[in-house]
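The structure under discussion is supplied below as structure tokens; questions concerning it will follow.
Only a single protein chain was left out; the remaining protein chains are all shown in position.
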Amino acid sequence: MSVRLAHNCYGKHRVRVSKVRRPRQAPSNQERHEFVEAAVDVELEGDFDAAFTEGDNRLVVATDTCKNTVYALAKDHDLETIESFGLAVAEHFLERYTHVTLCRVSLTQTVWDRLGDSPHGFVARDRATPTAVVTLERDAEPEVIAGVAKLLIAKTTESGFTDFHRDEFRTLADTDDRILATELTATWVYRGAGAGSGGDFIGNRRAVTSALLTTFVDHYSRSVQETLYRMAEAALDACPEADEITLAMPNKHHLLAKVVPEGTPNDNEVFVVTDEPFGYITATVKR
Amino acid sequence: MSVRLAHNCYGKHRVRVSKVRRPRQAPSNQERHEFVEAAVDVELEGDFDAAFTEGDNRLVVATDTCKNTVYALAKDHDLETIESFGLAVAEHFLERYTHVTLCRVSLTQTVWDRLGDSPHGFVARDRATPTAVVTLERDAEPEVIAGVAKLLIAKTTESGFTDFHRDEFRTLADTDDRILATELTATWVYRGAGAGSGGDFIGNRRAVTSALLTTFVDHYSRSVQETLYRMAEAALDACPEADEITLAMPNKHHLLAKVVPEGTPNDNEVFVVTDEPFGYITATVKR
Amino acid sequence: MSVRLAHNCYGKHRVRVSKVRRPRQAPSNQERHEFVEAAVDVELEGDFDAAFTEGDNRLVVATDTCKNTVYALAKDHDLETIESFGLAVAEHFLERYTHVTLCRVSLTQTVWDRLGDSPHGFVARDRATPTAVVTLERDAEPEVIAGVAKLLIAKTTESGFTDFHRDEFRTLADTDDRILATELTATWVYRGAGAGSGGDFIGNRRAVTSALLTTFVDHYSRSVQETLYRMAEAALDACPEADEITLAMPNKHHLLAKVVPEGTPNDNEVFVVTDEPFGYITATVKR
Partner (left out) sequence: MSVRLAHNCYGKHRVRVSKVRRPRQAPSNQERHEFVEAAVDVELEGDFDAAFTEGDNRLVVATDTCKNTVYALAKDHDLETIESFGLAVAEHFLERYTHVTLCRVSLTQTVWDRLGDSPHGFVARDRATPTAVVTLERDAEPEVIAGVAKLLIAKTTESGFTDFHRDEFRTLADTDDRILATELTATWVYRGAGAGSGGDFIGNRRAVTSALLTTFVDHYSRSVQETLYRMAEAALDACPEADEITLAMPNKHHLLAKVVPEGTPNDNEVFVVTDEPFGYITATVKR
């Protein structure tokens, strides 16, 4: 039988690293530390076919070596943003190994906030998680996709859903006042110069997130779809370096509860919260 | 063969409810809403043996009925705290069903913070989760156990571990400067009057949490054990209504990374983050 | 303020170990291996107060040492059952450290079945997980609690629920034909001689599990409660060495679907499967 290796990729996933940035200007317990943490997935593509088809490992950079590399690079990088660290990791693999043609680094951050004004105490407060996927391909433009996951937001009014398609499979009634809740995932794409190591990833992340949240509540929502599109539009408006943005807004339903005894009114006060089934709406908006 | 029913208990778990508190003083979209959400487990004990041993269901309050009851009670309760709502649910079951001898209500809260200054926009920001377990037993003192789960905290210095037991199974070296990170679970117990519906559950929760966090960073930690005890002591000091407190502090290890090439120094800068295996330390401190 | 350490306990959790039992009678690739895997939690109680209250670590056996010990003991033990390995671990800690008064070892097993008739190929097929909790207290009877978790079972008829308590909070109708599905957790207790290292943990586990499954389907179920009790009774009957058994049977609801267009019959054919809220029924049956 004739088959061929159409695509392959490998690397190390879930390389979890933390770093203490220490000013070294005082005894350890009086220094004002910074504390950062990320989980890093490294994936490589390149001249690796022989490993698959011939059992020839000579060009294989072991996944264990990929792991070592992440820790080694974290030594010399400030990890101020996962975007910039992802770039550093991807650049290393392309520069170091000429037979690697593409390196993709996916990162999630655990955000440690300062605990009070302690110089070395921290709390990881946020449920929402910054994400980044950096893809460097030899002789191509760099691509950095920044994002946020698990951003749980709700509006308790100013949301409805009416006049949607009606047939014998429909049972849902029109409503002009419902809870709209979602666990937002957003990813926005920097390309070319905007994806370079000089990008203002912190400022842009702040601008995008702020635009998303502000827009979520600034209008009457006729559907998740409409609100999603407005949010995406506002985010691109706030971040000229981003070419496109993808939002996924699973509907975390809060359904009006039937309150016993039968006949008890429930004027949009008490809701049943469900995880599944859930409406799933996603779109990509580009300039 | 002679066997007997030594213990039984049943109820409905994961009854998830949200409530919009609406002032009703303005058109819906101009009201300033409050939004609260909890997941509620109800468990009943009482004269239910016949259901198990005889298939006689006549005294069984269906778990579906338990669920209905939670929604019905949420209608008339402000859900300002999960402690007070747990009390309301437990009181209802004891008052309503004379054959119920004990009702235990376990709750976790999803904390919705206001989104900017929006009257109806909210964000569930916190990873840490308030918890409560309310147990009412007929003719006994009420007990309310308040708590917090998933409170992820770290200190990047001012922590060591030295002079512990040495034998041929030990390989860990002494250290006087390490990261101490934990995902804290704390539960504190109100009894008698302090557990009544007039308890200042909000103020006490704030006081306990603040004492725990402040103490975590205010000393050089000679072990998780020592820090745990100090935190517990401070929490009881801050909350006279609490009789006892239990802390569980799993050690979320940040292990000093071996940085390649071999011989590269790593002066407490880069760490490997691991979830397992993990040290587990717990204690209960009472007045 | 006067507080006291009322209880404490510590150890290492999630020590995950696998072992290849190798007959050493042939070249490695022709040996017929056995492959076993467990996750082990070790907890110690004893003379550890000074660590909490004084920062005195001298008696503290580090959790890292606990981890080392598990791997060392796995070297000399066949791990044929998690019960017997738990006993070996607990015995070690009590024998080795005179200031340890209690050792509790909790284990879950990943069951590796032989893959076809391969001498060294294995598949971890089962969703259900064997569990064990071994508690040795100095000068007390040994206790071994064997168990199984995540055993997902269903019967598609021969189950009903009628004549349960009726009031204005009830909305559920009587039914004499429903799906009964549960994710069973069972734990049974060996004490004294039955908990010794000579116990037939394999045979007893097989007997208990078989009795539970057989009984689940051998009768018309008037409630989860009734079926649970019958299963417990049968299990104790099948395993004379067990003193008591606790079953937890969360109701994994399969609710009759409303099929559109309205009026379409659904004669117990199509069901909506839900995870939450769920009925939770548990009981302990003793001789």
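We call the chains A, B and C, going by the order they appear; numbering starts again at 1 in every chain.
Throughout what follows, a residue touches a chain if its C-beta (ideal position, glycine included) is under 8 Å from a C-beta of that chain, and two chains touch if they have at least 3 such contacts.
Note that the structure is predicted; figures quoted are calculated from it, not measured.
The undisplayed chain touches these shown chains across the complete complex, A, B, C. The residue from C:Arg125, C:Arg138, C:Arg166 or C:Arg206 that touches the chain not shown here is C:Arg125. Where subunit A meets the chain that is not shown, the touching residues are 1-16, 41, 43, 48, 51-55, 57-65, 67-69, 72, 96-97, 161-165, 167, 169-172, 222-226, 228-229, 232-233, 236-237, 244, 246, 250-251, 275-287. Taking the whole complex into account, subunit C touches the unshown chain at residues 16-22, 28-29, 31, 33, 35, 37, 39, 68-69, 71-72, 74-75, 110, 112, 115-116, 118, 120-128, 151-158, 177, 179, 213-214, 216-217, 220, 254, 257-261, 264, 266-274.
Taking the whole complex into account, subunit B touches the unshown chain at residues 168-171, 258, 260-262, 274-276.
We take it that only the chains that are shown with their structure count from here on.
Counted as hops between touching chains, the shortest connection from subunit B to subunit C is 1. Of all residue numbers that take part in the contact between subunit A and subunit C, over half occur on both sides, making this a same-residue interface. Averaging C-alpha coordinates per chain and comparing to subunit B, the farthest chain turns out to be A. The geometric centre of subunit B is 24 Å away from that of subunit C, both derived from CA atoms. The mean-CA centres of subunit A and subunit B are about 29 angstrom from one another, to the nearest whole unit.
Subunit A and subunit C have Cα centroids separated by 37 Å.
Shown for subunit C are the residues in touch with two or more other chains, namely 169-171, 275-276.
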